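With one protein chain held back, the other chains of the complex are shown just where they sit.
Chains: A, B and C, in written order; residue numbering restarts at 1 for each.
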């Protein structure tokens, strides 16, 4: 077993010596690196890196790591964060009426595929109260409509604070969030039921059927103010044929949606994703 | 071995007894069916079928099949066609500068994967003359520009007639055809270097890179007057990552393009595709 | 909507007129075919067909269909069966300790992806009693060991009879059934956690890891007396890399196992599978 680890995610303008500086910081404090993966985006002249090391034998106390690394990062004009593998993030799952992604996420959490707790489910409908209850998760009904969205979002934000939520997962939450909300709470993963950018917006399966595509897809992405335009984390596809009507596309799509969303959540929880511009680097 | 076969492709408004009528027509003339596949599109109330039978033992002379079947098809308001497996269609391949699809198609024709001849290559550039020459295929240079497209298309149509071409394959032909041309010669398969409807139009790989997608695709479709909007025959995809720059997407895409285009051409040559509305039924 | 349908699955030595005879039988009794798919295996000289028609308007009473069709089938030396879409088969799920396939099947049954009831769960362990209880399904513990397998199988057979079970699904049941049992109750689908025939037998993920494969798979098949050698219904695969240890293979494999098993069960319930020799024809 590898014990608890720290993970550094960092991006900065490319220059000579970055890997050495980062590795030396860890080595000089007695850390053993167990995963290092680096990428240079030449078109953006950007250095991006994920490095994970064992805390066992690391001489720097946890609360000193960030201050100590700041001294290195500042002259590099770096954007960075440090994460500890024994920290258990809290997820709020937002749903509307469909249960497949919710059930899948809850099942994976139970199966210990996610290093996370799921203390909170928020929905604009009450249909999935029963599922929340069955799994012993708190369920809040925030019936959003055109007129009350601002007030409901205030309530939703309050809940996120109250439950100390680190990550919101929109597991088929069929409402658009306001830019203000996203600004306050930017850590949001959404599953879109199409192979983006194809069929962004509403009713992707109906439109895929009408277009006669031979493959359908699903896309997990971070939410930004532009609907369905946020940084893509993961996508996958499945073949369809003329025999598949819209209901078949929806059924096949559900299998995609839950696995694509689960992969994205897992990558996020393992601190394997670096966002820059409107893109992700996934150190998988 | 199964010997020569006839294949009937038929679509008509759905009603009782269609399979029986078609099967009886074949059986009563001594034909042995070796492939029958039928689909009902309930939303369009449409019956679609492909049936293939051995000509060995079939009592109706070939030139009598169409007239005889007309008597059955007319009251059904059917659209239909009959094809013979020992007829060898003639393909014209249209290219611009990229050779990968052209080489692939020529190689497959040599390897007898296609039941077809390829007597003609047309290009708006001269770069691929060498390839045509190497394979002993006639090459015509029709340098299309904004001003001469109508005249060049007249020349191109003339070549298709002269060489008795049955199918045009746009194997990375980077020019739009006029609606008039498509009207005159509708049997055209194109390969588009994206997963349609994503990235229709120009520069799909550059746009896929900018969007940060995790999967790219290619689409083979019949050409219609609406650019990149014709009935889709086949699609396939490949994973990409942050490590892939635009050149990598182009390289990976080439492998997709050639295999997707080849599959579509083969399906067409085997008379496995029925077009209706803007969709295809592929009896694969 | 298409209403209730009847489905005929038939195989017999190939000869002229088979499609016509079958279609005429349906047409002459007023049935409208909504799906017909036929395959000829030339190496076995075998005709295989699935045909589905609407019972609405079909003049033959249900209990007369089999006797009436016998007159046609007997001279053809055909093996055949007729199934009705409004018949709801009963499934018994057999498990050991792993819950992912069980939960998935139960979820799909709730989501109406399966036209089936699941009244019975049998296990050689008690771990999944809680799941059965939660879904309101009867759970029987039959603790099989080397000494009592015959007696336990007698008890298991009794349960299948008592619950009028039509299909047994081995959803990660880690015990081998005796040939006698399979003889008595042949309708059994198993999920094997490898891409058969690779890694047949025990510990496939460990062996896949040791071999350093770049792709792992899962296989759903009918059970025969030869372990892991029965007719394959469905397979699928997922990429792995050097970063994946055995636990990762198991985790990724679970996602495969449940989707592959679910597809196989659904194909079976829709009467889309014809078994001949040690193979299946899947009229999907």
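FYI, a residue touches a chain if its C-beta (ideal position, glycine included) is under 8 Å from a C-beta of that chain, and two chains touch if they have at least 3 such contacts.
Given the structure is predicted, the values throughout are model-derived calculations rather than measurements.
In the complete complex, the residue from A:31, A:212 or A:253 that touches the missing chain is A:31. What chain A contributes to its contact with the hidden chain is residues 2, 14-21, 23-24, 26-28, 30-40, 42, 49, 51, 57, 239. Interface with the hidden chain, as seen from chain C, comprises residues 39, 41-43, 195-199, 211-215, 217, 231-237, 241-243, 245, 277-282.
Counting the whole complex, the residues of chain B in touch with the unshown chain are 99-100, 103, 107, 111, 113, 134, 243, 251, 255, 259, 284.
By our rule, only the chains that are shown with their structure count from here on.
Centre-to-centre spacing of chain A and chain B amounts to 41 Å, using the average Cα coordinate of each chain.
Among the residues of chain B, those in touch with two or more other chains are 39, 42.
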